[in-house]
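Selected chains only, in their assembly positions.
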């Protein structure tokens, strides 16, 4: 095993060998295997945004097997999706790529200012389907956050007992936060800290902006002169906020955007010490060949092969 | 076993042999057995609309045994009903026709804009009564949708562990949707996707209209020029939205209507790649002989014997 | 065993021998034993209306043993009461008369337009106390109906597994219904249907009036010319609505009233095919000798000894 | 065993020997042992009203051991308190006096018109600490009464299975009742009935006034000329309302008051057939010697040694 993977595993010394083996599986699979960096393919948009908005731009994606194939072809570290999508390919692709079962989901047919996803899977289902990890979304700043924190507490405890890894999507959102505040540096750093304190092995946040949302935090950022001017600096601060870099923090790609902008973002994540990216729509909405090439370039940036 | 059934079963490769056997039972029973098409008789209207509104037009239907008889005589693939109706015939008709126990129900004595049915049965009861599947209604777009999603999650997990199939009635309805939106093509396709992601083996939706409800979806339908002009096109889009046709999607008949209109609808479902129909009031409110003949014609259309 | 009892038991063929034995016990006990008719003594008014309103007219009734004695002396099929009253006599009267443990109750110290009783007993307690059945009240039309339906679902499932019979008091009441609507023929028939669909073996409803509450139902009653002019016709319609007479439906006596009126009501129930009565205040608020004679006359009407 | 105790135990014939042994323990301990009368020392005021309001008048009472000592010295039948107070003396005083673990409690730091105490103990804790009984407060007339009724239902069922006795504090209170109504004779009698129907072995209520709160009850009290003019008459009516005297009903002392008034109240309880008193603040807020003498006089009245 590569030294870097061995080092990362040492941060999870309280976990049992089963869980650590699954963290190792995620770190060792694909083109970035062994580097300590990860690129994960997530496809929960069919549930979250609806099928046409997700798959019509590249209709091959209606078929759940497509995403297993894409993740394999591109050399991703893992593929993450809700129950139905995982079930529809887990048997055919058994053992070919680490899987992350997303255990909660929201749809876009109703809303509200304080989101709370529905539980749609379980640790038992993840084990039945041969997954290496479970995924869970929390919305810190939602009035329903206690529900989510207590759900992830139950799930985390069971997952760790049964040898799975836990990936937490931590997205601050809710009535107490401005829209801009959802990606504010203080808020994103706080969201990473919360996920770590809740026991996540891997934390996914959004790339933060330089905005500072909370007055009490602003005073500290100014007094301590915490550098948050560049994205790399902000990533560094988020990684520091995730137990001083001793938890794996990855960043989402967000909405589909221009390729150059994505590469710039990836470079900043890499330079700030981020562990990788989780890229959905920017991958599976492109034609497959193009997506594989695009993901390859992202991985090359993380691997340091590309500047 | 017919190749088409074998092919359909291959889509459920993550399920255990018990569940796959029960899916096979549903596909192999009756006049359409082996074709991959289904016509199911559902009788939950006594609970949902009241006894007189349901059975007074053909009073034989007050007797729960009538519907078992009707489903058998017509050669339906299965008979679906709530606990009481199934209990009142399960012993007499044991082993004669696949049964689907509806596990949740609403009555019409109270209402509200965000429906949430009551749980009225269980997987254990379905097993006790010899059923092949459980049925469950979700109302995406209801403010209470999380309750339903989490209930079906529990039920699905238990049913799959115990070898039953899961049929989900997915009816978007709730305060966030216009009345027209309940059958809008984008919404129905989304409802099918959600049911599949929640782990349903068989999904039942309403025949969609060409209306598009959500602005974010409308942009995509227009940009990608998704054809939704004819019912057959819309059915095709819904089937595509159900894991690219790798989940069984059937369509409800809706309110009693003129027979010719129903046959046209069935033809469109068939031509669009739909897997069949679930026809309640249009069947059991007719005199038995007439109902058997009517259902026979529907089946002939699906079987391709009638144009 | 009498043929009529054997016939009735055949309707419950899905139940295990334990439950069917207990239904038989209810049908075979007392003066009406073997006739397929039942008169049950229920005494939950101490809880529902308070002790003085219930027992002051005949203070012997403060003593819980009185009601066991009364039911025995009058030859009732069974005695139904809440936990405390059953406990206070179950040991002394063990094996002397079938008991029905009422598992939920409301008091009159607080109210609200949408009633929901408290669970006050359990199947385990019914077994401990030697009961033949459990009783449960649902209020269809209450905004809290889902709570009740799900409670009775749990109870029914457990009771059937453990060999008990289930008696459901089905009283439509709630903010969506007019006061008159609570006993409207369409609503009472619907309430009987719901109780049967929920799995009740025995259903208790109120004698319906000729009023029709719901517009959608009214159209059907008129179109199909369902006869509801006399009480006997209405009883017949309710019995039909209870699985075409294949579930035992009994009727409550309601508030204390003039004896002649009660006998008329009983005749109508008998003539309409109702299975019997459950008579509380009209029994236990009279002096014992008078009550025994009164109940004897009621039973003679049901037995056909009196016109 | 004294005949009176044997007689009282006969009322609980449905209970197992374990529970009956514990009822016997309560009846046989202390100066009133064997008389069928009880005086119990309850000390939950530290939780309910705060420490200074409870113990500052006699600071020895801050020490939890003090109350065990006081109950023993005065010859009380039992000592009742919340978890913390029982835990802090149960080992030192093991086997010296019957203990009643109060399983729910409210504090005075927040309020509201419809009280609902928090569950603060369990049957398992009562067994661990060597208690003879569990205590539980219900507030009939609170909008939250169903919660309390269902909690006591669970507790009662478990306690009876595990051989403990159940003492219910039944205090009508809530938005549907006037302040005066909380101690109205109709309401207190009703509260006693409810506690008995819920399965309590021992019921504690407040001494009722002659006020009648509910209109429907008033008609009956007047029509049946129920005597409620004197406290003894009212106590007799409450005892009658508790299963015609076949359940143990005791009365609280209420707020600290002049000693003569208390003795008058005790005489009325005795003469009306009440089973005893539960006296907290009037006992433990006096200096110990004075409290012992005071409780001795109360017991002498119950024992008939004092007029």
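A, B, C and D are the chain letters, set down in written order, and residue numbers restart from 1 in every chain.
Assume a residue touches a chain if its C-beta (ideal position, glycine included) is under 8 Å from a C-beta of that chain, and two chains touch if they have at least 3 such contacts.
Note that the coordinates shown come from a computational prediction; the quantities given were computed from them, not determined experimentally.
With respect to copy number, the whole complex recorded in this structure file holds 5 identical protein chains, 4 of which are shown.
Assume only the chains that are shown with their structure count from here on.
Annotation: the subunit B:subunit C pair of sequence copies touches via predominantly different residues, less than half of the used numbers being shared.
Rounded to a whole number, the gap between the C-alpha centres of subunit A and subunit D is 58 angstrom. In this assembly, the C-alpha centroid of subunit B lies 36 Å from the C-alpha centroid of subunit C. Contact with two or more other chains is made by no residue of subunit A. Judged by the touch criterion defined above, the protein chains link up one after another in an open path, with no loop closing it.
On subunit C, the positions that touch subunit B within their shared complex are 11, 13-15, 140-143, 145-146, 149-150, 153, 156-157, 172, 174-177, 186-187, 189-190, 192-194, 196-200, 214, 216-217, 220-221, 224, 226, 237, 240-241, 243-244, 246-247.
Residues 46-47, 49-53, 56-57, 59, 62-64, 82-85, 87-88, 90-92, 105, 107-112, 116-122, 124-125, 128-129 of subunit C are the ones touching subunit D in the complex.
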